[in-house]
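All protein chains but one are shown in place.
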Amino acid sequence: MATKVLERKPLSLAEQTYLPQILGGMKITLRNMFKPPVTLEYPDERPDIPEGYRGVPTLVKDPNGREKCVSCQLCEFVCPPRAIRITPGEIDAESDTAHVEKAPKEFEINMLRCIYCGFCQEVCPEEAIFLQDIFSLSGYSREELVYQKDKLYELGGTLPDQHYKWDRKREAELAGNPHH
Amino acid sequence: MEWNELLLIVFKALLVLSVVMSLAAYAVLAERKVAAWVQGRVGPNRTQIPLLGGIPIIGTFLTRLGVFQPAADGLKFLFKEEPTPGHVNKFYYLLAPMIAFIPAMTTMTVLPFGQYVNEAGEVQPLVLANLDIGILFILAVSSLGVYGIVLGGWASNSKFPFLGGIRASAQMISYELSLGLSLLPVFLWFGGSLNLFNIVQGQTDLLFGFLPQWTILFQPLSALIFLVALFAETNRLPFDMPESETDLVAGYNTEYGAFKFGLYFVGEYTHIIIGSGVFVALFLGGWNLPWVTLPAGLFGTVLSVLIFVIKMLALVFVFMWVRWTLPRFRYDQVMTLGWRWLLPLAVANLVFYAIIIAVIEQF
Amino acid sequence: MSLETHIARKNLAIHPKERRIILKHADRPDYDASIDCYLRNGGYDQQKKAFSMKPEEICQEVLDAGVRGRGGAGFPAGMKWKFLDRKSGKPIYLICNADESEPGTFKDRQIIHKDPHQLIEGMMISAFAIQAAQAFIYIREEMPYGAKILEEAIEEARAKNLLGDNILGSGYSCDLVVHRGAAAYICGEETGLIESLEGKRAYPRIKPPYFPAALGLYMCPTIVNNVETLCNVKHIIEMGGHAYAEIGKPGNTGTRIWSLSGHVRKPGYYELENGVHTYGDLINEFGGGLRDGRQLQAVIPGGSSAKVWRAGERFKGKLRSGEEFDWAIEDVPLDFDGPMAAGSMSGSGAVVVIDDSVDIVEVLANINAFYAHESCGQCTPCREGSLWMKKITTRMANGGAREEDTALLASIGDQIAGRTICAHGEACAWPTQSFVAKFQDKFLDKAKQDPEQLSKRDFRMV
Partner (left out) sequence: MSTMSDDNKQDTVTIYVDDQPVEVPAGINLVEAVAVAGKEVPHYCYHPKLSVVGNCRMCLVEMGTPGRDRATGEPMLDEEGNPKIMWVPKPVIGCATNVSPGMHVKTESSLVKDCREGVMEFLLVNHPLDCPICDQAGECRLQEFATDYGRGYSRFVEQKNVKPKRTRIGPRVTLDDERCILCSRCIRFCEEVADDPVLGFIDRGSYTTLTTFPGKELDNNYSLNTVDICPVGALTSTDFRFKMRVWFLKETPSIDTESSVGCNTVVGSREGTIYRITPRRNDAVNDTWMPDSGRTLYRQVDADDRMTQYSIEGRPCAAEEALTLASTYLRNGRSAIVASGRLSVEEQYLLTRIASHAPGETPAWLVARHAEGDGKLLSADRNPNVRGALVTGLIDRIPEAQLSQLSAALESGKVENLIVVGEDITQAGISIDQIKKANVVYIGAVHCDTAQYAKVEIPLLTVFEKAGSFINQQFRVQKFAQAVPGPKGVLFGLSNFTQLLAAVSDGKDRIEPSPAAVWTEMAAAIDEFKELSFSAIPSTGQLIPADRFADLPFVEGKSLHFEPRTAVADA
């Protein structure tokens, strides 16, 4: 690659003193002083959380209140800092959601380890885990920040569902085999 | 000396001390606020004093202005745990902040900050000690401040403070020359008096009936050199070599905390304030306003002090303004500027004015 | 119990243009299924004649006659026999495929019900020709009376030593057994039939390696022939192979019983000389034409698994003989090669005529429902594809058609045909492929029929 030598423009006398530049700079800063602040006074004012923000990972329920997580443990697998720990369990045959068969017995996310990468949300095949707009967690002990299933559901709440995958499955089950 | 006179002096000293101290404290606030405004931020706006802050509109306004912040800062300096690192030389380590603080405070004794005109039209300066060699005193005492920094840097027994201290000493010594030299034309101008009060008084009259006889108008170069040197002497940006956070963490005061750090801190701001005062007295006509004659009596006195303080604060603002505008020099640039530019310039300036004054005096 | 009440006699006179060989006696009012009646009409003479011949000679006669399998594939029977693995030393089996399961076909039933001894004689000649150790008639459970008639006939024949040990003193022994299948379509497929006969699920076997001629019933060489084919053997012996080959046309010898059904005035079975008549003759002359005011919409020329013809279609091409042709449906000759040349097949000879009174999508839905129900479920493409196609066509027929369904159906058909274990893959793919190709406009119209209803329904299923 050819090197192009640029000649430096010689400075004028005034420029050599740097004073015009200094004054120019001071003019800019002075002008800035009278502009309104651009910052947000955080605890009093809350920022508008943009869509796709990656806050605290939470577990959600579908609009019918069904626990969406089926403990497939993909999030546990994909989690780079190993913050997620799931103990799978089987849904009781008498339960309303018996057709789902599997649900987490325990589900914990160690928020001290979580790096908010959002892999868990991306990998979740059931759309059960979402990084929501909560971003400031605090606690007095390490244990307190290992969030358990109930806490995760409390934070996650209910999100709209596009598929109702399992409800449809239930419908099909109730409809039965149409072949005879 | 009568005991009541002594009492008056002590009272006056305490008054000035407290004013300067609180000015220093509020300078810190001002610094933070100016920085915030320049950068489009809000600055300190949360500290409240319980009852005062609770007053409906005013309280909120003051709180948002951050006027209670210095109280919090001061309390913090006082009550924070005082760690003394194990590796320091304890005696000098403790001594250094005091050495930095005391000269800064001492310089104010000779700074006139107003006048009292009695019925007879006699003018009395408002000053703690009206020395004839006031400016020499200031130069002498304020240069002691560098010992505080050098000593602190050395006593900390740690590399960053040490580097900070070394830089500070080199820088101070370099710029002190220009500082002193830049003042000589001023004293020549005012008939060789080294009394600050006289110099201020000398700037009272209008030349040719309309031109304010402020030194800065006649000796702009002196003023510029003095100002630049003053920046360097007070370790302010763009000359904050001793601190330079980016390469020396906090420079000479890295190992200091709590009250000892507070002393350094207040000392630095006192330096700025006193420096500004000196500049106002020498170049900006002190408490004089052009085309205005201050009335006699107490009212005039108060007015004069106000004018002086306002001018001084304006200059303090310039200090801050510059700080948040200019980037830091490199160390070699500081040295180059000091020795290769300012010093020759100051000498040339002196020679020039010496000739001019000689020529004027011929007539 | 009176069987007569259950056997509907064709009360129409035999059409003068029919050439009846196999059904020569069947519809005679004085003819019944008993062995006495059969013997009176010259029955079992050919068996005696055959037993005096060498088995190889019989085989040669059959080969000379060029009789092609009447079950659907149209493979020459003599050739099939030739492929038998005689070196293995294992017993050879003969099976009569009486699992007449192709929708539209009802010819074998006529023979079994009305002239069972003809089949038995044909079978015994064939068994002797291939030196079978045992012969079976595999009959579907949906013909219970046929089975009963056959069993009675076999008893009668056995009493006269026409089958069983040392038949007619020839030293050759072969018994004949009627086996009732559970009436699955797939049991008509020869390896499926063999599996069923062995007592297993009628899962067709993979070929290779399980060619019945080598590894058939109980892994022994086995011949499976259609009822009509086996009956023809008797007539070949009667006429001599070459004489039989004179009937019909070269390569399409003999007569065939055509089962005509659908929207014609006189549906029924017609035994016709091969290649002499055309589909037009069958529909309009024998079948009496369409009902008043109706237009022909489609013809399925050889059982529901054959590719459909759309009315007005023209078939152009070159016959194997080099003769160029340009046929309408009515011009296609009634034989094996004619429909083949016209892009379909004669199959089991079941001609279904469809007029414009029906929705063609519903016709396909009906056919698909049949094939989805009859898929044995062994291999993937047919198992899943047939039901999928059924679900689509049923939905389309019920008003839920989408425009992309047409292409989807064609694609599913393509994914099935040629990739399955047995021919059921083709059987279920061909109707769909041909219906969708030839009636594309009607299928696309179906999607446009009720867009409002469409938008309300959400077909996305999990």
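For reference, chains read A, B and C in written order, and residue numbers begin at 1 within each chain.
Just so we're on the same page, a residue touches a chain if its C-beta (ideal position, glycine included) is under 8 Å from a C-beta of that chain, and two chains touch if they have at least 3 such contacts.
Quick caveat, the model's predicted, so the values are computed rather than measured.
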item	value
Chains in view touching the one left out	A, C
Option from C:90, C:391 or C:442 whose C-beta touches the chain left out	C:391
Residue of C:163, C:194 or C:421 touching the missing chain in the full complex	C:421
Contacting the left-out chain in the complete assembly, out of C:79, C:206 or C:319	C:206
Positions on chain A contacted by the hidden chain, ascending	70-74, 76-77, 88-90, 93, 99-102, 125-126, 169, 172-173, 175-177, 179
Touching residues on chain C - with respect to the absent chain	184, 201, 203, 206, 208-209, 372-381, 383-388, 391-392, 395, 402, 408, 411, 414-416, 418-421, 459-462
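Going forward, only the chains that are shown with their structure count from here on.
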item	value
Farthest-lying chain, centroid of Cα atoms versus that of chain A	C
Chain whose Cα mean lies nearest the overall Cα mean	A
Geometric centre distance via CA averages, chain C-chain B, whole Å	116
For chain A paired with chain B, centre-to-centre distance based on mean C-alpha positions, whole Å	51
Intercentroid distance (Cα basis), chain C paired with chain A, Å	66
Of all residues in chain C, the ones touching two or more other chains	none
Chain B residues counted as touching two or more neighbouring chains	none
Complex contacts: residues of chain A adjacent to chain B	22, 25-26, 28-30, 32-39, 41
Residues of chain B touching chain A in the complex	34, 36-42, 45, 321-322, 324-326
